[in-house]
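With one protein chain withheld, the remaining protein chains of the complex are depicted in position.
Up next is chain A:
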Amino acid sequence: MRKQKEGSQSHLSTEGINTKFLYLMHIHDSAFPIGTYTHSFGMETFIQNELIRTKEDLFHFCQMYLHENVAYTDGIFVKEAYQQEKLAELIRLEKICDASKNAEETRDASSMIGKQFVKAVLPVSETPSLEEWYQLLQDKKVTAHFPIVYSLYAKDLAFDLYTTVLTFLYSSTVGLVHNAVRAIPLGQKAGIEVIHRLIPEMEKATITVLERDLTDLSNHAVGLELASMQHKYLRSRLFIS
């Protein structure tokens, strides 16, 4: 790992950075097997209740999801995990992350994705922090929530904090768009348009997240939380959460 870090620092050419970026592109590929395509985090309840029907609805929903949910919850966990050097504090942070997710399905989804992520990247990457986390997971000391393990991975790969938060927000939102396109359903073109309109929103949200800390955590997106709690009572479901 140290070699990789030194390597990236000594070749601060665009070429070096771009090549390294391929690792991140790879894990954000929709075919990367961490199961994001099976989770809607409550969105499916809104789709079934016909609150999200058009690409405009989807854009506004994702905009709300980014600014009122992720930027007040997981985005902050990504940032705080990145800045935390002490293991005991990192474990405490993950406990807070777990407890802050009230809706059972959303809480489980976050740790399911996190676990699959760790299992997928560990065999092919040298990331000492994730290895350590995996050990803690085996010992049942942590639950491997996705924002925490993603942050550890991106930091080990020497990506800066801004890139780490931005790409996390990208993956959280784009995953939802892909799922919505299948569930509503909408055409592929609509999905592409929504994602393009969301990219500037992701940038705004990242800048906001970088100014926040744990005291800013907020579950005020209560409608979404209730939708997640109600999800298991839907008659037919495409998604686990």
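We adopt the following convention: contacts are C-beta pairs under 8 Å (C-beta built on N, C-alpha and C of every residue); 3 or more make two chains touch, one makes a residue touch a chain; residues count from 1.
Criterion: contacts and distances are computed from a predicted model.
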Record-based protein name (UniProt) of the chain missing from this complex, from "Cytochrome c oxidase subunit 4", "Proteasome subunit beta", "Phosphate-transporting ATPase" or "Urease accessory protein UreD": "Urease accessory protein UreD"
Selected residue (touches chain absent from view) among A:36, A:84, A:100 or A:167: A:100
Of A:136, A:161, A:183 or A:229, the one touching the omitted chain in the full complex: A:229
Full-complex contact with the absent chain, from A:44, A:68 or A:156: A:68
Touch list for chain A against the chain that is not drawn: 46, 51, 60-61, 63-65, 67-69, 72, 92, 95-96, 98-100, 102-104, 107, 215-227, 229-230, 233
